[in-house]
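Left out: one protein chain. Kept in place: all the others.
Which chain is which? They are A, B, C, D and E, in the order written, and residues in each are numbered from 1.
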Amino acid sequence: MYHHVKKLMFTVRIGEPEPRFGNMLLEQFGGANGELAAAMQYTIQGLNCDDPGIKDLLMDIGTEELSHLEIIGSLARMHLKPTKSSREAAEADPLVAIAGGGGVNLFNSQGNPWTADYLKITGEIDVDLRSNIAAEARAKIVYERLINFTDDAGTREALQFLMTREITHLKSFMKGLESLGIDPLVIGEIPPTPGLVDQYFNTSTGTGDDGEKDVRGPWNKGNGFRFVDSPALKGLADEAKADKG
Amino acid sequence: MYHHVKKLMFTVRIGEPEPRFGNMLLEQFGGANGELAAAMQYTIQGLNCDDPGIKDLLMDIGTEELSHLEIIGSLARMHLKPTKSSREAAEADPLVAIAGGGGVNLFNSQGNPWTADYLKITGEIDVDLRSNIAAEARAKIVYERLINFTDDAGTREALQFLMTREITHLKSFMKGLESLGIDPLVIGEIPPTPGLVDQYFNTSTGTGDDGEKDVRGPWNKGNGFRFVDSPALKGLADEAKADKG
Amino acid sequence: MYHHVKKLMFTVRIGEPEPRFGNMLLEQFGGANGELAAAMQYTIQGLNCDDPGIKDLLMDIGTEELSHLEIIGSLARMHLKPTKSSREAAEADPLVAIAGGGGVNLFNSQGNPWTADYLKITGEIDVDLRSNIAAEARAKIVYERLINFTDDAGTREALQFLMTREITHLKSFMKGLESLGIDPLVIGEIPPTPGLVDQYFNTSTGTGDDGEKDVRGPWNKGNGFRFVDSPALKGLADEAKADKG
Amino acid sequence: MYHHVKKLMFTVRIGEPEPRFGNMLLEQFGGANGELAAAMQYTIQGLNCDDPGIKDLLMDIGTEELSHLEIIGSLARMHLKPTKSSREAAEADPLVAIAGGGGVNLFNSQGNPWTADYLKITGEIDVDLRSNIAAEARAKIVYERLINFTDDAGTREALQFLMTREITHLKSFMKGLESLGIDPLVIGEIPPTPGLVDQYFNTSTGTGDDGEKDVRGPWNKGNGFRFVDSPALKGLADEAKADKG
Amino acid sequence: MYHHVKKLMFTVRIGEPEPRFGNMLLEQFGGANGELAAAMQYTIQGLNCDDPGIKDLLMDIGTEELSHLEIIGSLARMHLKPTKSSREAAEADPLVAIAGGGGVNLFNSQGNPWTADYLKITGEIDVDLRSNIAAEARAKIVYERLINFTDDAGTREALQFLMTREITHLKSFMKGLESLGIDPLVIGEIPPTPGLVDQYFNTSTGTGDDGEKDVRGPWNKGNGFRFVDSPALKGLADEAKADKG
Partner (left out) sequence: MYHHVKKLMFTVRIGEPEPRFGNMLLEQFGGANGELAAAMQYTIQGLNCDDPGIKDLLMDIGTEELSHLEIIGSLARMHLKPTKSSREAAEADPLVAIAGGGGVNLFNSQGNPWTADYLKITGEIDVDLRSNIAAEARAKIVYERLINFTDDAGTREALQFLMTREITHLKSFMKGLESLGIDPLVIGEIPPTPGLVDQYFNTSTGTGDDGEKDVRGPWNKGNGFRFVDSPALKGLADEAKADKG
């Protein structure tokens, strides 16, 4: 059950409205890494979750994201309001201007409607927590980019608040995942095929237009990896040999 | 530049085609966590990437996923072929049957067209690698569920091959992320607000219908967390007090 | 700011889970007339609204719909849970089974992802209230159809609760609209063109295959309407006459 | 069966083409509240309708909307034509310019493809008529906004024509709904639960950042409503009391 | 301007309604190759077209497709009507049953909403006509598949009517394209690069799992083609040679 309190979690004040920036803010309202996506991803994972601790964690953060949705929506609304009456402002976001009368809706910066395709929900706790860790990292970097594109003090403060909370959530999800005590290379119950699982397939080879070469690093060297060079071409070569043989 | 070799990376043989299972297989062909999603996510991240090592890693795995797309597509095709001529089979996937003549297309198990909204691409290396780690975990669990829903030996072998490779990729992405040497709680360049970042907001409280209670765990206790109880309600309470005062 | 209380607004208990019915229930979870659509439509209208009374109304009902989302999601989850482990159950909703591990997600009964295209938000109070009246009427009839398709007592009780609330909301929105005191034929500020506005264009004529004829009723007769017969054909006839003339 | 007459229902003449305004006009061509949405919503409702009078009404207006689609498309086309040859004009709508060669397509002002998700069709006559009343109100306000954003006389005349017709349709749908003689609070056949249906849940409380307070009005006071304060919090309070008791 | 005549272009009578087949019929109502797609593609191409002859052709066929939309919709409606009252029938198409009350909507057989992404409109007459030729070919084959999946005589007759008309349209579009007198290898105005345009890149090589080999045919041999073998691998080989050199 939900209760709404009329005060914003972070009070928003802006200077001069800037419609083009308001349009950009919609990324975090109705966009792929935005607050509705976060709220729904965690809340619905929570609804599906049978582990009482992780369920509580998911509901806590899912609910907080609803409060963030309200903040970012209010902020975008302030910047987009002039699109109702000014033709020039309207060009910053014709959809908000014409269809919305200057009011926000669940679109991103290019007017795409929010879609549940943004969500990553598998019903497997540890997998869901990994999706959430990645989601928080994405949201953090998007807020940072927005901060870098505005000079308005009030706007920056609100975005800084929201950005900070993503790091808090990132940490909680990481600790939640650790608390499960699952080996990070074990997912589900069916084990991978031994031997095959250690092979790194080097399927992109040669030298790039700017001289880029094949690179060996900890992701394909040591750590138990066996380097398999150009598996597709090996097949061709074997065939050629057989043809000649 | 790409080259295609006519042989599948894993030869697929099946027993009796099973259209309803073929329909399920489409989840990994044109679905949200499927092979095209993986191929495109990594390849386009690679195209945007300026770090030569991680770029190579992304192109290697992105290319391998294209070969997987071919395997899962061939497998689904075998199971769905009867939908062309059998009315009963057609009911397992009317879209494949009527529009595709029994041939596969980039749809999921309920006929939704593949969409780039499935992709997580931010242009920030470490963030992208986290998205990839989560993506591989999701793909692994989906393959496991598919394996659990079929008895056909040839199908299970092919799925086991594909599932195994996800673990290999998971490990490579984890090692790739570690190789960057970035603190997992640091994303981008703007630091979070001190003090605020440590507060855990307990926004979901009370006792559930099955007696679920608030839980304290490493995600909201210790680890530098400060527990803030019911922030929304605190505002209400303060207000009530002020009204009386 | 939002607070979540762990108890459902209406406690849900079901008998035997019925996956095919669970799939149908998703219409009211992630479907076009479902609870998320209602919650978002009203809440975002509220966020855009400058009238304090209507804003409060929108936030009250928008928040209640979030609690309903939780109820219908929990109910659908109970009916869909068997899709995780039973292959037969999985065929009732392969997307929930394979991608969701038996957990719900914001899809409708045919797996379409929820989209903000479902929402009707114009930033014009009276227009928005009319959209809401229609939305509540749609939600009511959908719940009625669901009730008619299940015999499970617990499920029916929960659906009856949710259905009842739609009527309450319908009435509140109707009273809210009346309270504005706006002539129902006046929208916005630019008046329609006199004369033209009274013309009813009879653009569909003749007798149907089952004998259907043109009908005159209060929607095109009396009430100030002027009946204009077959405007497109009149043009043709005039032309023909001119050619002969 | 349809017949097309080459003349537009309202002849369109414009002065200087204005691509950015042409882009805005697409809202009423391929947008959520545009003419295709209207034409399809009414026509398909008509196709499903068993009441001869309402069916005729739906087909009359649905057909007229097809003629409007032609008008708004022709108008948008005139304004967007320069996008074919002028790079500057092309920036007003790159999708129309590059993919369409300056020709229109069923997109909205931000290039989203028209989707049947815009339609509200339930197969319940009175519910459908309510959806149509709301749809006409939305279309009216959108035309008004477009009129306010252009000075071109010919364009304004065409938009005034189209806007006027929405009021005509609004009235016809209202009269059609009245003619059914259904109590506006009765939808379908299953009655709501007595007692519960009268309760207004005050789920949004407190004082907003700008001093907004809870409001009582005819939507939650009198009219048979019973005001239930903060149902979610009441649960919490009861629990707290029980814990102490 | 449009006029609607209440009689169907082809009177539809069916025997026993068959909901699962009705669901399949939706492919031609709201599906990718269906009648709305045809009607809109041709009509909007017509609206953009400056050639009076081709414009007339496009409007003639575009309008006929609207009449076909009405036929296929009526047919699907007859087969899907039982989904309103029978739970078993409802399982054939839960979206039509629950959301539509047994009435059709612009969805395909798996409930995807019709989208303008199905349309191919470029504003280049000859290119558009080629898209239409392909569209008619697709529609023809889809009708054939539907015919093969039903025994109902009335249904088959209606489908046969619709299928036949696609061949008529196919021919008209082919003759229309021929009438333009454009070399089929010339598109637009910028000529391709001589030399390069003659090269056929053999980018898929080797022997398949079932022994498939590279094939030479008129599409890569004779006809002025120059066969370029494995361009990607040639780069690799050159590089390898250079490394050794």
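Please note the rule applied: a residue touches a chain if its C-beta (ideal position, glycine included) is under 8 Å from a C-beta of that chain, and two chains touch if they have at least 3 such contacts.
All figures in this text were calculated on a predicted structure; none of them were measured in a lab.
Chemist: Under the definition given at the start, what are the shown partners of the omitted chain?
Modeler: A, B, C, D, E
Chemist: Touching the absent chain in the whole complex: find that residue among B:I14, B:A32 or B:M59.
Modeler: B:M59
Chemist: So one chain is hidden, and I want to know which residue out of B:A38, B:L57, B:L119 or B:A158 touches that hidden chain in the complete assembly.
Modeler: Of the listed residues, the one touching the omitted chain is B:L119.
Chemist: One chain is left out of this view; which of D:M1, D:V104 or D:L119 touches it in the full complex?
Modeler: Result: among the candidates, D:M1 touches the missing chain.
Chemist: Just the residue numbers, please: which parts of chain C touch the chain that's not shown?
Modeler: 205-207, 233, 235-236, 239
Chemist: May I ask you to list the residues on chain E that touch the chain which is not drawn?
Modeler: Residues 3-5, 7, 9, 32-33, 52-53, 55-57, 59-60, 62-64, 67, 115, 117-118, 120, 122, 124, 126-127, 130-131, 133-134, 137-138, 140-142, 144, 147-148, 160-161, 163-168, 170-176, 178-179, 184-185, 187-190, 192-193, 196-204, 212-215, 217-220, 223, 225, 231-233, 235-236 of chain E touch the chain absent from view.
Chemist: Against the chain that's been left off, what residues of chain A make contact? List them.
Modeler: Answer for chain A: residues 20, 23-24, 27, 31-33, 108-112, 141-142, 145-146, 148-149, 203-209, 212-213, 230-233, 235 touch the chain left out.
Throughout what follows, only the chains that are shown with their structure count from here on.
Chemist: Steps needed, at minimum, to get from chain B to chain D via touching chains?
Modeler: 1
Chemist: Centre-to-centre on C-alpha atoms, which chain is most distant from chain B?
Modeler: D
Chemist: Since chain D and chain E are copies that touch, is their contact same (over half of the numbers shared) or different (under half)?
Modeler: Counting which numbers both chains contribute, over half are shared, so the two copies meet through the same residues.
Chemist: Could you report, rounded to a multiple of 5°, the rotation needed to superpose chain A's C-alpha atoms on chain B?
Modeler: That pair's rotation angle lands at 180 degrees.
Chemist: Roughly how many whole angstrom separate the Cα centroids of chain A and chain C?
Modeler: Centre separation, chain A to chain C: 30 Å.
Chemist: Would you pick out the residues of chain A that each touch at least 2 other chains?
Modeler: 1-9, 59-60, 62-63, 67, 84, 99, 101, 107, 113, 115, 117, 122, 124, 233, 235-236, in rising order.
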